[in-house]
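Shown here: the complex without one of its protein chains, the others still in place.
And now, subunit A:
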Amino acid sequence: MTKHNQREEITHRCGYFHGCLPFFLLPTFFFFIIIVIIFFFFTFFLFIIFFLIFCFLFLLFDFNLSFFFINFFFTLLLFFFILFFISIFLVSFKVHSTDFPGSYDGYDDAWNKEKFEKNFRIEVGRLAADELEFDMIGIDAAIANAFRRILLSEVPTMAIEKVHIFNNTSIIQDEVLAHRLGLIPIKADPRLFQYKQNLTSFLLLIADADPTEEDTIQFELKVKCTRNPKTDDPDNMYKDHKVTTRHLKWVPIGNQANIFKEGDIRPVHVTEDEPILIAKLRPGQELDLKLFCVKGIATASYRLLPEITLLKPVTGELAVKLQKCFSSGVIEIDTVDVNVESTGILPPEVLVSQAIQVLMTKCRDLSRELDETDKMEMIQVQKGTSEDEAQSFYT
């Protein structure tokens, strides 16, 4: 890989967003769109003029002269459409922030902590038990998007991961039942639990660590469906034919019974009118399962996901008006409008705090790894050994 030329510096400095179309960045190239729109109307205007001239000539004179102007008419029509499609392409795909050092001559856009702290503020719109809406003003979309991504998939929660099936005579297959159970939100504060430690030995290949009170919650699901002989009413013919989250019973491990009261650890949707339906049974069918919840994040599956819906950040007309007051490029307004809806495990404001802390931890871990890589390279240079041996020296 060679170094990029100096003269290509400015064009290469702009970082491009990967993937989605961030329409909230519209104000940042507002001046660009104005030029496109002016071009638009200019060609459209000319197009109208030539059309009128053509009609005028056609009415007053014979065909010959009017055909001369038809040429211009269609050329402009073609130009009009080409410009239209090109501008759509440019608007949709080429999106980049321009607040980097070097984008504007003489304007210092380097990272200034004091300036950021002075301009940044958060305005809370609505705060309920399971819903939160707030605005972040003065932060760039890249960082706000990182928070959004972490909120959706990397905030740790407790969820059922292992299901021991002792008896399942329902028509729901074992794996389908286990999958459904894994999606149920469990009301347990994940900050009070630790990650499950894997066995650090050869035994990992054949067994799993025993569940301890610090990292596992155990539930029991024992339901047997029977016929109700008392009534003829078809609605009440069966007893326990709907297996819901109300049938999940918490089994305390170790001294969890001392720490948590009865009713602290339960599925989230139990006390309302509509608990989550797990399976349906008929007389003679039964379920006998043991469920183990652990702490984790949604790495491979979405089952550990707190349910959050976020509105895309919207910059209102106010932001654009303010930008017009100054010369182009002086004001970069980035407002992010965030709406967080939680499943009920944790209140939404706690979820956002956790998300921010997750990003901080990522940075710190990466910094530490970078320092460790430095040390390992130094060992490598001194000892003159291969990479694997250098690692074993280090540990």
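What we mean here is this: a residue touches a chain if its C-beta (ideal position, glycine included) is under 8 Å from a C-beta of that chain, and two chains touch if they have at least 3 such contacts; residues count from 1.
We take it that contacts and distances are computed from a predicted model.
A.B. asks: Could you check which of "Methionine aminopeptidase", "BOS complex subunit TMEM147", "ribose-phosphate diphosphokinase" or "RPAC2-like protein" matches the UniProt name for the chain that's left out?
C.D. replies: "RPAC2-like protein"
A.B. asks: Looking at A:Arg149, A:His164, A:Arg227 or A:Lys249, which residue reaches the missing chain?
C.D. replies: The missing chain is touched by A:Arg149.
A.B. asks: Check the options A:Ile33, A:Leu77, A:Ile165 or A:Ile356 and report the residue that touches the missing chain.
C.D. replies: Spelled out, the listed residue whose C-beta touches the missing chain is A:Ile356.
A.B. asks: Please identify which residue in A:Phe42, A:Phe116 or A:Phe166 touches the non-displayed chain.
C.D. replies: A:Phe116
A.B. asks: Name every residue on subunit A in touch with the hidden partner chain.
C.D. replies: 1, 3-4, 9, 12-13, 15-19, 97, 99-102, 109-111, 113, 116-117, 120-124, 127, 134, 136, 139-140, 142-143, 145-147, 149-150, 154, 156, 189, 191-192, 194-198, 200-202, 204, 349-350, 352-353, 356-367, 369-370, 372-374, 388, 391-392, 394-395
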